[in-house]
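Supplied in structure tokens, the structure appears directly below.
Of the protein chains in this complex, all but one are displayed in their positions.
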Amino acid sequence: MVRGRRLFGLSAVLAVLGMAGFVLVLGSLLKSGLPLLTWRFLTSSGNVGIGPEILNTVVLCSITMIVTVPLGLLVAVYQGEYLRRQSRRVRELDHLRATLMSAPTIVLALAVYRVAVGWWHWPVSLLTGALALSVINWPFMVTVCRAALSAVPDSYREASLALGASRFETVVRVVIPAALGTLIEGIGMALARLAGESAALIVTTGVNVSQHWSLWGPGETLAVHIWYIRTEGVVSGRDAEAAATGVTLMIGISVVLWLSNRVAQLFGRSEGGYDGT
Amino acid sequence: MSTPSVTDRMPRRTAGLAAGLFALVGIILVASLAAGAWPMLGAPRAAANLIGAVWDPLRGRYGVAPFVVGTAAVTLTALVIAVPIALGVAVSIVHQVGALGRGGILRVLTVLTAVPSVIFGWWGLQMVVPWVRAHVGGPGFSLLAAGIVLALMILPTLSLFFAQALSKVPNTLKEGSAALGATPDQTLLRVELPFAMPALVNGLVVGLARALGETMAVQMVVGGQTAIPAGLAAPGATLTTQIFTDMTAFPPGTAGHAVLDIMALLLLAAMYVLVRTAERWGSR
Partner (left out) sequence: MVTAWIKGLLFTLLALASAVAPTSRHLTIAGATSTLAYLRDTVGGFERSHPGYTVSLAGGGSVAGLVEVSRGRADVGVSDIPPRAEWTSGVHLQVMPLGRLPILFVAHPGTGVHNLTTTELRAVLDGRTRSWKSVGGRPVPIVVMTRPLASGALSVVDREMMGGRRITSQAIVQLSNGATLAGVRETPGAVGFVESGVVPRGVTVLGVGGRHFSPKRGAEWPWYAEPSLYVRPEAPSIVHDLVRYLGSHPNRTRYGIYGSAS
């Protein structure tokens, strides 16, 4: 090793150590889970498979995104395009957003539960879960949109405004298209985060699967299923089932992230990861 | 900003409405917690009870100290383990990996930030708890186990932030330092790290917030003991895990529920302080 580069060597060792930790996690997950991962396991329901859980995870995430993407975008547009930068209102909204984003999801879910189930008399169901996930995801979506919109250079806006376009036209025709790549990647991150949520869904969507699938019916997701197996696990040998469910979930998340990254590149987002929040 | 034109009025209002709704959701949340906490906070005698170290809600002892201690211990353990490793990862990414490999590594790290917490909890039960039991002693379910699981959870986030911070150090600074005869180590220690410090602290705060708020993964391995933990190898509980465990035992309106609401408010206040801290450091 070259003299005076000891710290670099140390860094490399530490980096390898960190990576080894993840190899350990994902490796042990794959090792216990893969043998069980058959087509039958993925598609059947009941005690032999996780088909309905996959469907419920997809449905919940989709509804949540349909609701929160526009709402998140709207708040971000209001903050970034309509209010003066550094104005008090922008900063207050930013504080609120960041605080809500770090609030424990169980606290948010219980508040939603009290309103939706207590006041509106919704049943414990997919829709109640979607509402809880929307409240959880809204601050995250605002963050993603804020980051994406503010990365668009001001010169784009000025040019558009100078050509006589209104603010709104500028946002829709210039700013959002320019930010689309980053936005799509952020949406992928949000989806991944939602797919892994469990604490909030145990109280709002329930822990079983209905024979008659309905939005107003129960909807156990993959992450909740992992939790349930550990909870109920009086029967031994279900650790493998939990692991197989975990592998399925991880594959789903990786595919979503990979796809969003690919699509983002089509829209001119450069190679490399999401820049964080 | 220019004055809004007529065509802008409607969209502006819609966006403003959405922002208002967003603020409303946040305010309702805090207000509902505060309303739930009021019966406890409003009574000085009962509130004094909160500072104690004994959690025995069925007998009216509502000391939250064990959970504050537990939260602090778990979070600190996680940071002590994760920060050096994350710095190592970041330095390696910035200095020792070519541009091509860098994109791939950043992508992998991004995917890893999205690994669900139940999976970390599952791994913690399978490997960390037995490891702590075998090598450190105690029952295995412990603050240390929770700290290790959390450390791994926040590692990708921290690494990404640190790598971003270090990559923003201008090359001219590094070259200048090398031209003056500094070794790469000295440049790293005396030029790059100080320059990147605000961004590094910002990343640290984000990691800290993630560790503070984690519930599921910690709950599965921490042990949930409600006495003040005797050490890192002893089981304990954190604010989030205790809220999760006891939420259902105390229906809204009871004193026990008020204490849980206070714990939730405490967490939110801590988050707010962190957000403000990150903002101050980030803007330097």
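Letters are used for the chains, namely A and B, taken in the order the chains are written, and counting of residues starts over at 1 for each.
We take it that contacts are C-beta pairs under 8 Å (C-beta built on N, C-alpha and C of every residue); 3 or more make two chains touch, one makes a residue touch a chain.
Since the structure is predicted, the reported quantities are computational estimates derived from the model, not experimental observations.
The chain not displayed here makes contact, within the full complex, with A, B.
Taking the complete complex into account, A:207 is the one of A:207, A:222, A:250 or A:264 that touches the chain left out.
Although one chain is not displayed, subunit A still touches it through residues 46-47, 67, 70, 74, 113, 117-118, 120-125, 127, 172, 202-208, 210-212, 214, 216-218, 228-234, 236.
Seen from subunit B, the chain kept out of the figure touches residues 10-11, 14, 17, 54-58, 125, 129-130, 133, 139-141, 219-220, 223-227, 235, 237, 245-246, 248-251, 254.
Going forward, only the chains that are shown with their structure count from here on.
Considering their complex, residues 1-2, 4-5, 7-8, 10-12, 14-19, 21-23, 25-26, 28-29, 32-33, 84-93, 95-96, 102-103, 106-107, 109-120, 122-123, 125-127, 152, 155-157, 159-161, 164, 183-186, 188-189, 203, 206, 209-210, 212-213, 215-216, 220, 240, 243-244, 247, 252, 264, 267-268, 271-272, 274-276, 278-279 of subunit B touch subunit A. Those residues of subunit A whose C-beta lies close enough to touch subunit B in the complex are 2-8, 10-15, 17-19, 21-22, 24-26, 28-29, 32, 71, 74-75, 77-79, 81-82, 84, 93-100, 102-108, 110-111, 114, 135, 138-139, 142, 161, 166-169, 171, 189, 192-193, 195-199, 223, 226-227, 230, 239, 242-243, 246, 249-250, 253-254, 257, 261, 271-277.
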